[in-house]
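The other protein chains are all here in position, but one chain of the complex has been omitted.
Presenting subunit A:
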């Protein structure tokens, strides 16, 4: 059976007032949290566990399990922090979600905070998305006005303060512990784990950090039941997710589907690779996930299958590149990104990404030899698994996977003494011919 789309979070995005309180309520919003406030918080955690929801921010950790790690009755303030930093190259789902429907996130926050017994929640949103920040600020203000936030919400006795906090331009602040440091007013550098944030997070208190899409999925689970959520997706990767197609595809955009859909199916829906061209390589989950090629068109896009095929589902950021694209150029540019964004705390990542950049620059110009590829792989071995956080690991993904699949193309650069590709042919205005 072929997979079809399941618009849930994206369902109201075509309504002009989808981002307003009234638009959200007219579409049935702000009902689930009323149900939730009448529940035992532990039952909410259980429902999220039963649903099988796994984190939508990249790592796929089971959300209910994470909530269950928060010590209860410890007398300490608990915190809920929503990770809205969305900066992984290729990832572009949370930003349109918050622009079109900020209230589903706010409702998810109320339910989630109630479940983990947090009276303070924060949305840490990247600072480079002004209109999304406005929409969040307004949604939060309107929710306070309606009595859905603040003290004694709808007479339930539950209090919740929600603050929209803008970042200031740093990819590393998407890493959850760097995010906490940043939110506390420091340079955003990762912390040593353990202790995990569930034990000692924001201000040292028990803290849950979840991705925007994870939290936005919670109202649906409460409204429709854990079984409803679990009826979608695969056995171990349950539910739906937003798949973001970008690049050399006829109709790039957001496609909400059950986990386990394939790129072949998604490309079919999106009109295929742009006219007259064919798929060369793609990222299943952003630039930190090893590249796939046309061999991988039928890999089910769920956590297990993508992992078994040698990559990671990540954030379902499907960046599509056709045969006009130079893979060396692509990998160099990603490496420059990692070098720029490396926080500098640990040596393998700080120095390693710098060397990547220097070496790949030479290789792209054709000033290298096949031996350099071994040096690159060697260097990758010294970064992967030896870095303090996953940014360093992620930086190795494009390098090692591109050498695995496209060694010949690197060699062609050396043979020709330069890049064999015409950049103009890759542009959006090259006409697809």
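Couple of notes before you dig in:
Methods note: a contact is a pair of C-beta atoms (placed from the backbone, for glycine too) under 8 Å apart; a residue touches a chain by one contact, two chains touch by 3 or more; residues count from 1.
Criterion: contacts and distances are computed from a predicted model.
A single chain of the complex does not appear, and UniProt lists its protein name as "NADH-quinone oxidoreductase subunit E", one of "Siroheme decarboxylase NirG subunit", "NADH-quinone oxidoreductase subunit E", "Carbon-monoxide dehydrogenase medium subunit" or "NitT/TauT family transport system permease protein". Only one of A:30, A:240, A:388 or A:406 touches the absent chain when the whole complex is considered: A:240. Per the touch definition above, the residue from A:46, A:138 or A:293 contacting the chain not shown is A:138. Here one chain is not drawn; of A:41, A:167 or A:201, the residue touching it is A:167.
Touching the missing chain, out of A:29, A:57 or A:90, is residue A:90.
The chain not displayed touches subunit A at residues 4-8, 10-11, 13-20, 77, 86-92, 94-96, 99-100, 120, 126-131, 133-135, 137-139, 141, 163-171, 182-188, 203, 223-225, 227-228, 231-232, 240, 243-248, 251-257, 269-270, 287, 317, 319, 321, 325, 329-330, 333-334, 336-337, 340-341, 343, 423-424, 426-429.
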